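== subunit A ==
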Amino acid sequence: MVTPILPLRIEGAHVRRKSLRLIGPVDLEIAGTGLTIVMGPNGSGKTSLLRLMHGLERADEGRLEWAVPEVEARAAQGYVFQRPTMMRRSVIDSIAYPLLLRGVSRRDAATQAQNWAERVGLGDAVARPARVLSGGERQKLALARALIRAPQILFLDEPCANLDGAATREIEALLRDVVAGGTRVIMATHDIGQARRLANEVVFLLNGHLHETGPADAFFAGPATPEAAGFLGGQIVD
Partner candidate 1 sequence: MQAAWLILTLDAELIEITLRSLQVTVTAVVISAAIGLPLGAWLAVNRFAFRRHVIAVLNALMGLPPVVVGLIVYVMLSRSGPFGVFGLLFTPTAMIIAQIIIVTPLIASIAHQVIRDLWSEYHDLLISLNTTKTQRIKTLLWDGRRALLTACLAGFGRGIGEVGAIMIVGGNIDNVTRVLTTAIALETGKGNFALALGLGFVLIGLAIAVNVLIHNLSRTERSSQW
Partner candidate 2 sequence: MRNLAIFLFSLLPAVAMADTLRMAVTTSFHNSGLSDILLPAVEEDTGITVQLLVVGTGQALRLGRAGDVDAVLVHARAAEEAFVGTGHATHRREIMYNDFVLIGPAEDPADIAGAESAADALRRIATSGAVFVSRGDESGTHQKELELWFAAGLAPDGFGPAYRSVGAGMGATLNTASGMNAYLLADRASWLNFGNKGDLALLYAGDPALFNQYAYLPVNPARHPHVPADLTERLENWLAGPRAKTLIDGYMLNGEPLFTHNARN
């Protein structure tokens, strides 16, 4: 069951929509542990890169390879969308849903879902319809829904965009726990402060290219490229 799905190797991958290039070429290896921040200005291809890795987009060119066959790899991944889909179910049923798909009994699924709801701070909201939750609560629900599958790798697409400080702090604390628990996290953000607080590794995207990658400390201390430096300095980069 716990066959490691990492490392993930991406070689020369392009994603196109019609004739438009979304990202590419991308060469990237994801291995080890920790939290990788995918940074870059709007439209630089952060979401497309996450979707490519998760298999929601197909590489039109190049290849993408997990340590195990893709079907197995997908089962060990979690994904939190920027605007998470709220199902027409209660909070607890929404969190339990991925387990029910795996054939876990209703009772066990409910117990686990209750635990996860409490861990993400939705313990008091379990009986509420998911669709009445606030933005921050929705992100927490989506996080619990992704984590209940016990993923080896978790993708997050700007989970704290549009959240206030308190909610952001809660999510970040959760993510630190998740990383400490051994889950590899890949997270897109354009919040430089958040990146500084969380990242072990940075992938800086510009116009669909991997412009710069490296350990977080080195990246923030002295970016290798003028564009990355400009981005960190608060300039508009495109």
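We take it that a contact is a pair of C-beta atoms (placed from the backbone, for glycine too) under 8 Å apart; a residue touches a chain by one contact, two chains touch by 3 or more; residues count from 1.
Per the selection procedure, all candidates are chains of the complex that A comes from, given by their letters.
Just so it is clear, the structure is predicted and the values come from calculations on it, not from any experiment.
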Looking at subunit A, find the partner in this complex that touches it; the options are 1 or 2. 1
Mind listing the subunit A positions that touch candidate 1 in their complex? 54, 56, 71, 74-75, 77, 79, 81, 84-85, 87-90, 97-98, 101, 129, 131-132, 149
